[in-house]
Structure formats: C-alpha cells, structure tokens
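All protein chains of the complex are present and in place, except for one that has been dropped.
Here is chain A:
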Amino acid sequence: MIETDWIWGLVGGLMIGTSAAIFLLGNGRIMGASGIIGGLVDRSGLSNWQERAAFLAALVVVPALMLPLYNVEVKTNITDNMGLVIAAGLLVGIGTRLANGCTSGHGVCGISRFSLRGMVATVFYLLAGGIAMVLFRHVLGVI
C-alpha cells in the first residue's frame, strides 16, 4: 500500500535535499533553518546577512506563490491554543540554538555526512517529540 502522501513526501524530500545541496556546493554553507534565522536574531551571523535574508525571503515567497496550484485550501492546522503555541515556540527557539541545529541542519545535512552530532541530535529530538505526543495527547489529552 503506497499512499499518495508518501510519494509527495519523497518528491518534496528530494527538493529539500537538493536545496541543501545547492547551498552547500554553491555557497559552502550548511542549510540549517534554525542557524540561518538564529544568526540574524542574535546578530552572530550579520557578516553574511544578505545570504540569510535572501534565503528566508525566498522561503516565504515561493511557497506562497505555489498556493494557487492547489485545488484545496492549504492549511497548517496549527492548534488554536495560544498558550501551547507560545510554549512550543519558546522550546523550539531555545532548543535549536542550544543544540546548534534543527531538523534541516542536524537531520538532513548532518545525517547525510554521517555526523555523529547530527545523528545523536536527531535521535533525541525524535524521542522527545514522541514522548511529548504520548504525554500531551494520550495521557493529558491537550493536543
């Protein structure tokens, strides 16, 4: 049983990997979303701010331009519980900067070069995400 979503997942994944390959081979940089944002936020990456700003601007604009291609309304289905959204945003911000990477930097760019740090980070964020689902969905029933 191969579902359409899985095929789109694979196609989208190949696009994500290709974008990371372009950033690496073209600019010599690791395509980590949290690092690209974080370097602007805490001003540690201002020396190459044009590269970061261009990446982020295109990251917003290109999917926005693709929305009309969809027959159905594209949604993030994010929860309405703003307390939860704020808590999650804070955790993601603090966590990705402490760990120096997120799903793109550690996951895509790290695992593909067999980086021990990338693989260990990926194991821990997947485990923590799974535990959060068990605790907050199945035990507490809040998500």
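Just so we're on the same page, contacts are C-beta pairs under 8 Å (C-beta built on N, C-alpha and C of every residue); 3 or more make two chains touch, one makes a residue touch a chain; residues count from 1.
One rule holds for everything that comes next: contacts and distances are computed from a predicted model.
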item	value
Undepicted complex member, UniProt protein name, chosen from "Sulphur transport domain-containing protein", "NADH-quinone oxidoreductase subunit F", "Cytochrome ubiquinol oxidase subunit I" or "Acetolactate synthase small subunit"	"Sulphur transport domain-containing protein"
Where the missing chain touches chain A, by residue	5-31, 33-34, 37-38, 41-42, 48, 50-52, 54-64, 66-67, 74-80, 82, 84-100, 102-104, 106-109, 111-113, 115-117, 120-122, 124-134, 136-138, 143
